[in-house]
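One chain of protein is taken out of this complex; the other chains stay put.
Chain naming follows the written order as A, B and C, and within any one chain the residues start at number 1.
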Amino acid sequence: MTMLLDLITGYWWDARDLSNMTRPLYEFLRDQGVSDAGIFVISALLGTLAIISFVGAVAIINIWVERRVVGRMQSRLGPNRLGPFGLLQPIADAIKLMQKEVLQPASAPGWIYTVAPIAFTVPGIAILAVIPWGRNMVLANLDVGLLYILGLSSLAVLSVFMAGYSSNNKYSLFGAMRVIAMLVSYEIPIVAGLLGIVLFAGSMNLQEIVLFQEEHWAFMIMLQPLAFLIYFFSISAELNRTPADIAEAESEIVGGYHTEYSGMKFGLFYAAELINAVAVSAIIATLFLGGWWTYKLDEFIPGWMLLIGKIYGVYFIFVWTRGTLPRFRIDQLLAFAWKWLTPMALINVIVVAAEVLLWNETGWSDWFWIPAIIAINTALCVGLIVFFVKVFAPKFQRFPTRPRFYPGIDVPSLPAVTPPDFARKGGPA
Amino acid sequence: MPHPKTVTLSGEAVAARLRASQPEAVRSATEQYVVLEPAGMYEAMLFLRDDAELDGKFLIQLCSVDLHTRMDMVYHFASLAQNHMFQVKVPCDHEKPVVQSIAPLWAGAWLQEREVYDLMGVMFEGHPSLTRLFLWDSFPGHPLRKDFMSLPGGLKPGLSQFPKQKEGQTGQEFRPQRPGTGL
Amino acid sequence: MPVKAAPVEVNIGPQHPSTHGVFRMVAKIDGERIVDVNMIVGYLHRSMEKLAEERTFTQNIPFTDRMDYLAAMSGNLGYCLSVEKLAGVEVPERAMYLRVIFAELQRVASHCMATGAFINDCGAWQTPVMWCFRDRERVLDLFEMTCGARLTTNYMRIGGVAFDIPDEFLPALDKLINDELPKAFEEYEELIVGNEIIMMRARDVGVVTPEVAINASLSGPLLRSAGIAWDLRKADPYCGYDRFKFDIPVGYNGDAYDRMVIRIEEMKQSLRIIRQAVADLPDGAHKTDIPLALRPPAGEAYSRVESPKGELGFYVVSDGGPAPYRWHVRAPSLINLSVLREMTIGQTISDAIVTLGSIDINVGELDR
Partner (left out) sequence: MIEDNGIVIAFWILSATTIACALMTAAVRELVQAVLFLALTFVGAAGIYICLSADFVAVAQILIYAGAVSVLMTFAVMLTPAADRHNSETIFQAPALVLSGLLLAVIVFVVLDTDWAISDAGAFQTTAASLGEAFLKPYVVPFEVASVLLMVAMIGAIVLTRELEEDDDA
């Protein structure tokens, strides 16, 4: 076993870390007399190409995954005609969308309308650039990777606003306004929730965060269960997925910001939604689930495969919530951000800061601190949620969920009322 | 105590009760229904609604019938608490049908009166917004009236004989069909 | 310095995912709040009341299918009862029981549809609607088995029902009402009744008080949600409903949530009625022979049934001819909308959609 490992370690065919492949490339280019800067440019382009092709593949596959999984949840089959298990359905969809005529509202500001779907697609792709796929396998090892992710995800919301505003449609404008209101509210719990991770890892570099988890032999979700819940809910609000898909709320405002889009422009929105979901899943997998590192498992299975597995695990939860949950109303959603998630995230940050301080000052070993922190933070998570539910949960007038039953008719003799005032002034204006 | 099964109050009983307070309101009464004077119908309806015995708080439905010479507004009232119902009719002119609106008394009459106006052309005095309900505003005429689109050749609206019925047949020759037997 | 904006007019419908057909609400909105609602109906108006005056009494039965196409059996039943009352036709015992069975099955199917669509209006992404469709399809399979049609059944006849049930019907019905549907209702209860999001969305939304409910002639689950135990099957029993034991579920608050819960409970009560009806199903003819050329005596009759939407009444006037002289339908879908304005003003646009979904209108019946 070890011999086999030694045999492949570090050579270009060692698929556990695809960055090994760059070494023969580097040597080949150096022999050809290309300067270091040229090699840098070429490898950066190759890495970008890899990310973009991954994104393309993901967009195609996820259409099938989402429709198929949701179909199963809805006790129907999902696409199953085209190709084996309907796998070619996304391609047929794409061809159909490309052939369709792109209609544009006549009075819409044209350039915003056109730019919006493109601007919506870019952040999802760009976020994937800083995700570490293996020990050396990261395209852009930014020191401020976490901030970069946050900044880009807020840009995506701006493009949603552009789409809604430029469509010159009331439903779209509603979607745009809702997106803006939601962004203003949910940015705070997202940032405050992720602060705990930064405090633990002592860095905003995603690779450093993964290495922290490896060093201390614990997934961040164990250390930060509350932050995980907060981030998961907040980001599903930013992603416009149920239970927070108020920006495109099909049953209320038809399609929200993309009501007026057709053809491949709509297709871009559709694909970008899936790409963003995968990008967010990748962030969650990296920050909370150990990224490419998984308890020695990454020595046998390539880390990037583990990461993709984790990404799809998280993505499945996104699809699951979408297939299951109804939608909040916008005021409830905003109240949830301000009254529940923000205080919870701030309390979490304070507790984490105290823990990190004690950890550094006492100098006791990890074998004491990691289980202690896991215990404290799990208790904090459960305790806070129970406390908030007990204290702040909405109180309804009366709360029976069962109707009364009468074996016969029972009508109290009610006083006569004059009809409400509306009837007097009613009718079309 | 409500009746176990809905009792249909006879028109005479309702008329007697109504005459006790408003002698002028009732024009005539039969076993099935009461006919009210159109002039004082609003007050009569108010009495029907608020009277403890009649207790017609629930307006089941209202509609109109075109009788060629006059229009009849037909109202069905019920008391849910006592579980009885009764029927009231208000006649009005055929050419210029106008009755008083009861929408200020029952919220449920609001849409139904608009429907009657739309399809029958009955005008309701005091209705908050008497506009067409189903048809568009410029629709010519009121389609449920019997004289809507007078038919040529002396034909009358309605069905005068059964389909496929020929001269000399009474219509009784047609028997119910039995599926699968060819009969 | 309060922020005030000029109200915006938004058309909800006639082409909108949540208006349950071609129904149109013109809402004046201040931000997300509704200031004023005006409803515009008639997109599906086919003037059935006029058409019926040119057709014989029997030929009018298919019209009643196409009114409330989600509850065709109830429409058939109500119309046939009114003509029978007018013409004095007696109905055999077996036909009465079959009518009860099919009307209650239809209630289950219609309430399934209403519940699923309502949760969909609350924002669930098609899943409840699909689940409810699954159970509705099982009921429609039985309709197809009996009368060959699934949606527009045209099953009831003046004097009975069109066909007797086939041999394989009762085992299939037994499987449905004792095994499949109770399991499905348990699923609904687990998923829907205790769901906090649905409670937040539907509690205290679209509230009607009992006084207003009676004043506005509301009926069906809308009236019962306001706390009034009024069900025509109890209050004015037709088709021998007084022989069956069942309870009227009644809500507390008169809000959208209560209506949904009442519908789920009513489906269970319907199964109870069907079980009793199947147990007592007598033998005999399924139909009285009446002349096809039915000429009821001159007169008028009003008869009403408890359709899934509410009180479905038929007012028939005959002049002794082969066709009704006048035929008026008391459509619960239309009359239940009387207080839509009052229910929605002051709510958000999302709540208006939920309110409309909880009223459970059917545009085919609304516009006729």
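Convention: a contact is a pair of C-beta atoms (placed from the backbone, for glycine too) under 8 Å apart; a residue touches a chain by one contact, two chains touch by 3 or more.
Bear in mind that the values here come from a model prediction, so they are computed numbers and not experimental data.
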Message = Out of A:Leu158, A:Leu211 or A:Ile347, which residue would touch the omitted chain in the full complex?
response = A:Leu158
Request  = Touching the hidden chain in the full complex, which residues of subunit A are there? Just list them.
outcome  = 35, 37-38, 41, 109, 112, 142-144, 147-148, 150-152, 154-155, 157-158, 161-162, 165, 177, 180-181, 183-184, 187, 203-204, 331
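The working rule: only the chains that are shown with their structure count from here on.
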Inquiry  = Of the chain pairs A-C and B-C, which one is connected by the greater count of C-beta contacts?
reply    = A-C
Query = If you average the CA atoms of subunit A and of subunit B, how far apart do the two points sit, in angstrom?
reply = 61
Task = Measure off the straight-line distance from the CA centroid of subunit A to the CA centroid of subunit C, and report it in whole Å.
result = 42
Query = From the C-alpha centre of subunit B to that of subunit C, how far is it in Å?
reply = 23
Multi-partner residues of subunit A (each touching 2 or more other chains) = 408-409, 411-412, 414, 416, 418-420, 426-428
Remark   = Where subunit C touches two or more other chains at once, the residues are 212, 214-216, 228, 230, 235, 339, 342
Ask   = Once bound in the complex, which stretches of subunit B touch subunit C?
value = 2, 4-6, 32, 57-61, 63, 65-66, 74, 76, 80, 83, 87, 106-112, 115, 119, 132-136, 143-144, 157-163, 165, 170-172, 174-176, 179
Request  = Going by the contact rule at the top, pick out the subunit A residues touching subunit B in the complex.
outcome  = 408-409, 411-414, 416, 418-420, 423-428
Task = Note which residues of subunit A are touching subunit C in the complex, please.
result = 70, 73-76, 170-171, 174, 242-243, 245-246, 249-254, 322-332, 394, 396-398, 400-412, 414-420, 422, 426-429
